[in-house]
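Note that one protein chain is taken out, while the other chains of the complex remain in position.
Entry: chain A
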Amino acid sequence: MSVSAPDIAPKTKPGLKLDLKTVGPLVALALLVLLGISLNENFLSYNNLTNVLARSSFIGIIAIGATFVITAGGLDLSVGSMAAVIAGVMIMVMNWLIPTFGVSWSVVLAGMAAGILLGGVAGVGNGLMITRGRIEAFIVTLGTMGIFRSLVTFLANGGTLSLNFQVADVYRPVYYDGLLGIPYPILVFALVAIGGELIMRRTAFGRHCAAIGSNEQVARYSSINVDNVRLITYILQGVLVAVAVLLYVPRLGSASSTTGVLWELEAIAAVIIGGTTLKGGYGRVWGTVVGVIILGLIGNILNLQSFISPYLNGAFQGVIIILAVLLQRPRRAS
């Protein structure tokens, strides 16, 4: 039986599709690197590159979580405030435990455990309200964003929560030291990125995220437990925020109401620049990593030159975000 004619659906030209959709972020990154080299010979120096990457790793780790949330058709606006609360609570827990355990790694480890636990719980909270409570992700996380932000202000009594100096000295290497010359934050970022890419591309969970973001009904009819997969993306996001905070606390040793402000938007921006679709259905972790580095390099390059005021950093980031989406949009809506 040979009846139905082969499909005569028009195809996008393969060359163009490849250029803009797949390698677009990489091209942008390469151009930025070239620009950086041409502006300042220190750009490629070990110090400059590790500095940029280490600072980018907080947002990067959070953005990898956001990649899963967004791919599954969700959104988490609370990550910046969540980071601040986790940082605050970690500092309080560590300070509080010093009398019991003394100044030691066990205090730091307890603080880390508390942070991870809190991140997971915050993710469960967001996720349950969205899946079981059937409230829009935007609304829920807008709400928790406010709650977390005001909680950290309350805990810090309007000021700053500072980590005990001696404990800070113990904790310090986690940000400032490294392995084989690579700072720990960059190593953790790399590990999370590789793990994230594997999960997104090579596990049923990753496939389910894309399916849900693409069409929730299809996912439901394909026997996917939509609510559970969604919930897990928010928990993953919460835990990854905590991981980022573990690396962030030793950098400054303090938390205040201004900690993590606008991180949620930077994370979302990185995800979008990387080629993940904001309305869900398609996500790529490596793209997000490239997106984060692009955002980091813009600030760095502005600081390395003297023609343009570094105060315009935000404007350049904004332009890049809009350009990225412009280049990645479908050529013609059918």
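Simple rule for what comes next: a residue touches a chain if its C-beta (ideal position, glycine included) is under 8 Å from a C-beta of that chain, and two chains touch if they have at least 3 such contacts; residues count from 1.
Please note the rule applied: contacts and distances are computed from a predicted model.
Enquirer: Which one, "Ribose transport system ATP-binding protein", "Nitrite reductase", "Heme lyase CcmF/NrfE family subunit" or "Nitrogenase iron-molybdenum cofactor biosynthesis protein NifE", is the UniProt name for the chain you do not see?
Expert: Missing chain, per its UniProt entry: "Ribose transport system ATP-binding protein".
Enquirer: Can you tell me which of A:Ser106, A:Ser150, A:Thr203 or A:Thr258 touches the chain that was removed from the display?
Expert: Here the residue in touch with the unshown chain is A:Thr203.
Enquirer: Of A:Asn47, A:Asn157 or A:Gln217, which sits in contact with the chain we cannot see?
Expert: A:Gln217
Enquirer: Over the whole complex, note the residues of chain A touching the chain we left out.
Expert: 1-11, 13, 198, 201-204, 207-208, 210-211, 214-215, 217-225, 281-282
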